[in-house]
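Note that one protein chain of the assembly has been removed; the remaining protein chains are unaltered in position.
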Amino acid sequence: MAAPFPRWSDTALRVALVVIVLFVIALVAAPMIWMRTIFATGQTFEVDQPVQFDHRHHVGDDGIACQYCHTQVERSPRAGIPATEVCMGCHSQVWHTSPMLEPVRRAWMSGSPVPWRRVHKLPDFVFFNHSIHVGKGVPCTACHGRVDKMPLVQKVAPLTMGWCLDCHRAPEQHLVPLDRVADPAYVPKPGEGAELAKAYGTRHLTHCTTCHR
Amino acid sequence: MSDRDHDHHAETPEFPAGVDVAPDGIARRTFLQLVGASAALAASGCAQSTPPEMLPYHEQPEGLVEGVPLHYATTLSSVDGFGVGVVVTTREGRPLKVEGNPDHPDSLGATHAWEQAAIWSLYDPDRARGVARMQGPLRVPATWDAVTAALTAPRSDGGAGLRLVMRPTTSPLLAELLGRALRRHPSARVTFWSPLAPGHARAGARLAFGAPLQPRYDFGRADVIVALDGDFLTRGPGRIRHQAGFAARRRPPAMARLYVVEPSLTVTGGMADHRLARPSGQVPSIAAELVEALLSSSNGGAAARGANAEALAACARALRASAPPDPSAGNDPRRRAFVAAVARDLAAAGGRVILYADERQPPLVHALCHALHAHLGAVGETVTLHPSPLVEDTPAIAARALDIKSLAGELRGGAVDTLLVLGGNPAYDAPADVGFAEAMTHAKARVVLSPYSDETALASTLHVAEAHPFESWGDARAVDGTVSLQQPLLQPLDGGHSAVELLALLAGDAAPRPEALLRARHARGFAAALQRGLLDGTATPPTTAAIRWSALAATPPAPPPVTPPPAGLVPVEVTLAPDASVLDGTLANNAWLQELPRPFTKLTWDNAALIGPTTAGALGVSTEDLIAVTDAAGRTVEIPALVAPGQADGTITIALGYGRAVAPGIGERTARGVGRNAYPLLTTTGGFLVKHATARRVGARHPLARTQGHFSLEGRAVALSTTLSAYTARPVVAPHLRGPVPTLMPDVAARDLGGPRTNEWAMAIDLSTCVSCNACTIACQAENNTFVVGKEGVLKGREMHWLRIDTYYRAPVDTRDELERATDEPRPIHEPMLCQHCEKAPCEYVCPVNATVHSPDGLNEMVYNRCVGTRFCSNNCPYKVRRFNWFRWTEEVPVNAGRISLQQNPDVTVRERGVMEKCTYCVQRIRRAEIAARLANRPLADLEVRTACQQVCPSGAITFGSLTQKGSLVSRAHESPRNFSVLHELGTRPRTQYLARIENPTPALPMTSSDKGHGE
Partner (left out) sequence: MIRDRGEALLVGTPSDAEISRELIGTVYRPRGRGFRLLLAVALLGTGVLFTCITITVTVGIGTWGNNIPVGWAFGIINFVWWIGIGHAGTFISAILYLFEQPWRTSINRFAEGMTLFAVMQAGLYPLLHLGRPWFAYWLIPYPSTMGTWPNFKSALPWDAAAIATYFTVSLLFWYFGLLPDFAACRDQAPPEARVRRVLYGLLALGWRGSAQHHRHYRLTYGLLAALATPLVLSVHSIVSTDFAITMVPGWHSTIFPPFFVAGAIFSGFAMVVTLAVPVRRVFGLQRVITKRHFDAMGKMILCTGWIVTYSYIVELFIAWYSGDEAEVYQFFIARPFSHGSWVWWGMMLCNVGVTQLFWSRRFRTNTVLVWFAALAINFGMWAERYVIIVLGLQRDYLPSSWGDYLPTWVDLGLFGGTMCFFLLLFILFLRYVPFIAAWEVKELAHELRHGHAPTGVI
């Protein structure tokens, strides 16, 4: 009876075995790598907004402080999306005919709000509080990056739990003086963070109910 | 909610800013988030759910900070018409949580379960919408104009054919409007109807003083309290203040002594130092014996007050005569000893006494209590008398009042063409012999104001949906007459209207503006009152009315109702009682209350016939057997039996308010099919007492969903108690159940929990003052977004309450199916059980994914989004306080879904299917307070953080705080000699510790079984 397999089948079998092993390894490694890519975290992707609001212009050129529009950031868990009246406060005077601002004017007239698109979104089981961060010297840029250089706001931080923990374990690296939290250009001096941490009584809060309640 | 709310904004500029913009801006976003949360959580396991867009406000509402709660002072009226001042927490326009108003004399900052549950009723999906013409069960939408036309139209007959039905109320505004309406229709009559208030107490006051005075009790000052079938802790005007005062005197050393005579265990009876389980029908004769004992006793002061003595003796004789012949009385040593002991204590108390009777008791008993108060000098000491705040007692209106039976007569007589029912549900809860449902159909026009399409609404021609108290303007009085305001927190969700509007229409005001009317009624200090919740200086000074001894002495003995008991059947006395949760049925559609375990029976989603072990034996029934209870007139109610310890022999107690007969699909869907209707047994003659009834086994069975099945302590030192005498002799309860336990492990205090030790959160619960009123359980539910699981869920042992109240019977009982064998004196003890936040938590080391861990400030943290649901932690929790999400409760129990999600606390995660949950010590409140304090660079003060259960507790039984704050209440409680830990020997080092219950029995009476606590 003829041999069921040609000579090369041994080699083929060995190759096959190697491939199988590699495939299994990839199966485990791939998702772990994927989770760390910007495609999973959604970083650096510009989000189209109903109004081409340009932070670069408002913050950078005009030097308007963050709190001018995000009025509640120092008192509230949420930074807050400025009410339409805030926009109209200026734009009823300046650029009040600009077609770019048409949606805002329509919103102001109709009373139905501008449907802004969300860029930074934490899961519903995460309770982030803006006021305590800003109130203890964590600058806006620590999480939101150089908004003053963004034509359209994009997510710069991965906002993963690991990323949050990195800062919560060593907040010193990010702290700035309270009066500079809203200054995107401010660069803390070496060692300043540590002193501020002492001054503000910064704590290293890494227990779960800090964020999950 | 819809945009129409927003349209109304312009019309009501004086609204607290932002209150009514709920539909727009943040509220909707939060709402989307919440709904999105539950949906997305469920779908993708805590995956991110990005709402498509963010909607900013049009104009930033003044005073509203996103994510920061606002508080509004308003008022909730009890079924008896008296107001309880509350403070409602709102977030972005959504009312979330009710707290007591500390300034209100009848709240003192606390509430009972009903006030807590009001928030659920607000979002109840079954509420009727707007105005409708009724065509049978069909609601044909109509306009407000229809109501205006019906009520403002001038009448030729001067109102001869016009009749009103109202619930008892104390509202000055309603009083004024009703007065105006009655003046406009001079021959119209009004009926005040509530099945719970037949008016015996007021009739008793009339007997005693000649006027329906309202007694106001100060239990904080009473040394001896005698409850004659009267549950003053959870019933009647001032209940919350009663509980606070009573609790103040349950802590050693200066303890009051409580005697209770009652047919079945009530919250008050459970706190008694000496309790006599006897039928309600025997209470009058027991009262008579008490009087005689008092008069005969040496220092009863009989000599001093001869005339009084005469009158009292006369009352006693009258009572004896009116009471049914009671053979057992003669040979009842326990009863005799009890009465003697009470008399001795009363005489010795020097006026610091309170005698309290229930509406169930005849007027003469109430009159006797008043007389005894006067006789013993309690008036001015523990009791003050105030002019009745009830509208029906104002002379002008009393003159026009009509009792419900005569009203039914007039209706049948065809004299009435227009019937106006302003609240209440007489078609369901009027006495059987009145037959109101049938009677009211004789009126041509039947305008009914009620929140649901209930029995009365279905029998109406024009149904007006009643607005929730949180949606409408109004006011109410406290027992002492203090007026508190009721202000709307949002526009009516279902376009409801209030009695104020309808009465105003009737008074001829074509376009009533309730807010304007109220402002006009209380012109002085209105704005301030809106802030504080009540109008200063509206309390009425105590009257100095004297007892009319002569009149009392002349009381004719009412002939006892004699009905021969049918032969062959076991005769029983049936006592009808308001249900601990749904009261008279008004709250039957409230899922929170339906699932709230009733005290002692721990029954949910049902009512049952409570029967004592002996009687059950005689009837041959056991728990869950269906029995047929038939009264002398042959009216029968079929209802499952529940063998209840502490039930007097020969009696059956049935809770009212169940068995709502509402057609499927409409009206109160949650209430439908729950329990059996006991109103057929309620009559105008017998009242709550159905004498000479009979009961027999039907044969069928009916499962009862109870949250606790085993009531014996099994001799385990779990809930400790001892007597005052023993405690004062040796002021230590259980040295072996406190302090450090021997261990080989490193001390947990030395363990580095990461980060500096800021606070050490801990709790102390006082078993001496916990009366099991259940307010904490439901407050926790409201605060922490806990779902209801329905009867099925409870039957399967899957209730989700984070805080439960365990009740144990200390009397020796058999270890198996012990209820059948418990004595009639079960001597209950209550133990609120919630996460103990053990320093060495058994749940923590078994969790495979670190989903439950310890925080540096001593919290046992439960991280829902990390939990994979092995339930290992629950198995290993010796306190069994962990709750598991067996289903996606929003799908399994639909009532959890939809509008009620607007109530969900945005600071607390809505738990997904398959994760474990438990008490967190209200960590969201802790963190909020911490952040506020740290932003202000100040340390947290003691009691700055209060848990929901602590804040609501009328007894102040729950203390919460930080052990690191020296002198904090909780640290002092932990050092108290009464302090002990449950299952201390396991070495879990619980942060929630308990104070042993101290009781104050009189040495004059023999100690009942196992009076010795585990302490000694």
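By letter and in written order, the chains are A and B; residue numbering begins at 1 in each of them.
The rule is short, and it goes like this: contacts are C-beta pairs under 8 Å (C-beta built on N, C-alpha and C of every residue); 3 or more make two chains touch, one makes a residue touch a chain.
If you're wondering where the values come from, they're calculated on a predicted model, not measured in any experiment.
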Contacting the left-out chain in the complete assembly, out of B:158, B:715, B:898 or B:939: B:715
Sole contact to the chain not displayed, among B:102, B:210, B:703 or B:797: B:797
Contacting the left-out chain in the complete assembly, out of B:241, B:275 or B:888: B:888
Listed residues B:394, B:614 or B:870, member touching the removed chain: B:870
Contacting the left-out chain in the complete assembly, out of B:160, B:741, B:983 or B:1005: B:983
Interface residues of chain B (partner: the chain not displayed): 45, 708-716, 718, 796-798, 804, 806-808, 815-816, 831, 833, 842, 845-850, 866-872, 874-876, 878-880, 882-888, 892, 912-916, 982-983, 986
Sites on chain A contacted by the missing partner chain, in the whole complex: 1, 4-5, 9-10, 13, 32, 35-36, 158, 160-163, 165
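Throughout what follows, only the chains that are shown with their structure count from here on.
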In the complex with chain A, residue positions of chain B that touch it: 6, 24-25, 33-34, 36-37, 40-41, 46-60, 65-68, 753-756, 758, 853-856, 859, 861, 863-866, 907-910, 920, 923-924, 927, 931, 934-935, 937
Chain A residues touching chain B - in the complex, by the definition given at the top: 71-72, 75-78, 80-86, 107-108, 111-118, 121-125, 127, 129, 131-132, 135-136, 201, 203-210, 212-213
